[in-house]
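Right, chain A next:
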Amino acid sequence: MSTPIYQLKRVDFIFKDEKDWKEILKNSINRPAHELINELISSELKGRGGAGFPTGLKWKLAAEVDDPIKYVICNADEGEPGTFKDREILSKVPLKVLTSMAVCGHVIGSKEGYIYLRGEYFFLQPELNKSIGEFKDYCNEINFDFTIKIFMGSGAYICGEETALFESMEGKRGEPRNKPPFPSTFGYLGKPTVINNVETLAHCYTIFEYGSKRFYDLGVQYSRGSKLFSVSGDTPKPGIYELELGMSLVDFVDEFGDGDTKAVQVGGASGFLVPRKGFRETTIGFQGKLTGISLPTGGSMMLFNSSRSMYNVLDNYLEFFREESCGQCTPCRVGCQQLLNGIKAVKRGEKNAQYLNKLMRLTETMQYTAKCGLGQSVANSFSAIVENFREEMIY
Partner candidate 1 sequence: MINLTINNKKFQVEEGTTIFDAAKLNNILIPHFCYMENVHQIGSCRICVVEVEGGKTLMASCVTPATEGMVVHTNSERVRDVRKVIFELMLSDHPKECLSCWRNQNCELQDLGNLIQLHEFRYEGAKSKDVVDSSSPSIVRDSSKCILCRRCVTVCNEIQGVGLMNPHHRGFSTFIGPSEDELLGESVCTNCGQCVLVCPVGALKEKDSTAAVWEALYDKSKTVVVQTAPAVRAALGEVFAYEPGTLVTGKMAAALHQLGFDYVFDTNFAADLTIMEEGSEFLERVTNAFTTKEKDHVLPMITSCSPGWIKFMEHRYPDQLAHLSSCKSPHMMLGALTKTYFAEKMNINPAKLYVVSVMPCTAKKFEITRPEMFSNGLADVDAVITTRELGRMIKDAGIDFRSLEDGEFDSPLGLSSGAADIFGTTGGVMEAALRTVHELVTGRELPGIKLHIKPLTGLSRIKTAELKIENPLPAYSFLNGVIVKVAVTSGLKGAAELLEQIKNGTSPYHFIEIMGCPGGCISGGGQPRPVNDAIRTMRLEAIYREDEGKLLRKSHENVDIQMLYRDFLGVPLGHKSHELLHTVYTQRSKN
Partner candidate 2 sequence: MITTDEVCNVLTMTAEEKYDLLKSVIIDYERKESNLIQILHMAQAIFGYLPVDVQHFIAVQMELSVSKINSVLTFYSFFSTQPKGKYTVSICLGTACYVRGGKEVLNKLKSVLGIDVGATTEDKIFSLSVMRCIGACGLAPAMTINKKVYKQVNANKIPLILGMLK
Partner candidate 3 sequence: MAKKIKITINEVALEIEPGTSILDAARQTGVIIPTLCYHKDLCVAGNCRVCVVEIVGQKRLSAACATPCEDGMDILTNSFKVRNSRKHIIELLLSEHNADCTRCYKNGNCELQKLASDYKIMTQDFIRLSRSKNYTIDHYSPSIIKDDSKCIRCQRCVRTCEEIQGVNALTVAYKGDRMKISTFFEKPMNDVICTNCGQCINHCPTGALVEKNYIEEVWEAIADKGCHVIVQTAPAVRIGLGEELGFKVGSRVTGKMVSALKRLGFDAVMDTDFSADLTIMEEGTELMMRLKRALEDHDPDVKLPMATSCSPGWIKYIEHMYPDYLGYLSTCKSPQQMFGALAKTYYAKAKNLNPAKIVSVSIMPCTAKKFESNRPEMHDSGFRDVDYVLTTRELAIMIKQAGIDFMRLEDMSFDSLMGESTGAGVIFGATGGVMEAALRTVYELVTGRPVPFENLNITPVRGMDGVKEASIKIESPIQEWAFLDGVELKCAVAHGLINAKKVMDSIISGESHYHFVEFMACPGGCLGGGGQPIPTNPEIRRKRAEAIYAEDEGMPLRKSHQNPEILKIYNDFLLKPMGEKSHQLLHTKYSPRKRF
């Protein structure tokens, strides 16, 4: 039995006040681009949307492309069930995000930034626009040419996928594109684009403010820094918490559980479900295992206690995916329907329990062949729930 290396540690960077933003913006845009990139690279900040692509590298790739028109996009299409951190950031410290976007514009040579705000967060718009106005005034004041606009989504989970987001911004159906080409060379309107999650940009601000070391010193190998967690479900303390990465799930449950936690859904419906027996060996972070299994996450932590039927949970997820799949690729479109109908048929006794195994193999295929992350990640929660709560699926 391995013991967790780090205890649960609360951090307070992101929601710390943003009053220094003007200074930070001015200082940063006076630094050469490569220096800022190196700062980010050495902080080892990874994308906080869930996929964990190194942010510094992302900026670097886009900076290297020679094109007069480039875009910076802040991905605020926070649709993952159980996630609400981006909303908190945008309503509490929007200027941090705007500042980081502008710095990014300076680094890669872009004059235009967009915030893709999901349709459900329409109510954020007035406040956010106010901040953007304030930000713009200052930019004019220091003669820095960077404009930021809000682009409203209209209710499509898949638009959180970066290429689907571009399609959506271009006025089309939000269907993911084939990759390659990647956004750093062919993004919004075919131009090199950096697209970052809201939280990632907020962390960038922290790094610009305190330097990469403060950030790097937090967390564990491969998973540096802190992260916002959206805690919900069967917990006495639902809400947003900034915690150091690399924590053990058992510590997390000790802190947030209601004493009867039977499983935690890490990373929303498309994330992983960890049953009680796996708490101890699971840490929260990106790839590279220190102890046991390490799970990347967009920060959604849903706790379920033993009164909950995991069948209902899975049913809810699959219903969600069936509806929110963009529908263009076969494995995802038909696969989600089959999974949903399949578990229902097993529950009703129309198919025998062996059928679950066939469905498990199907999720594997979906993971290998789906066009984008949505279809690929359906397998995660499906296999974890079916494996660990098989009897609940059948009876």
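Everything below uses one rule, namely that contacts are C-beta pairs under 8 Å (C-beta built on N, C-alpha and C of every residue); 3 or more make two chains touch, one makes a residue touch a chain; residues count from 1.
A quick word on the picks: all candidates are chains of the complex that A comes from, given by their letters.
In this text, all values refer to a predicted model and were calculated from it rather than measured experimentally.
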Taking the stated C-beta criterion, I'd like to know which one of 1, 2 or 3 contacts chain A in the complex.
3
Please name which positions on chain A make contact with candidate 3 in the complex.
156, 158, 173-175, 178, 180, 321-331, 333-338, 341-342, 345, 351, 355, 358, 361-362, 365, 367-371, 376
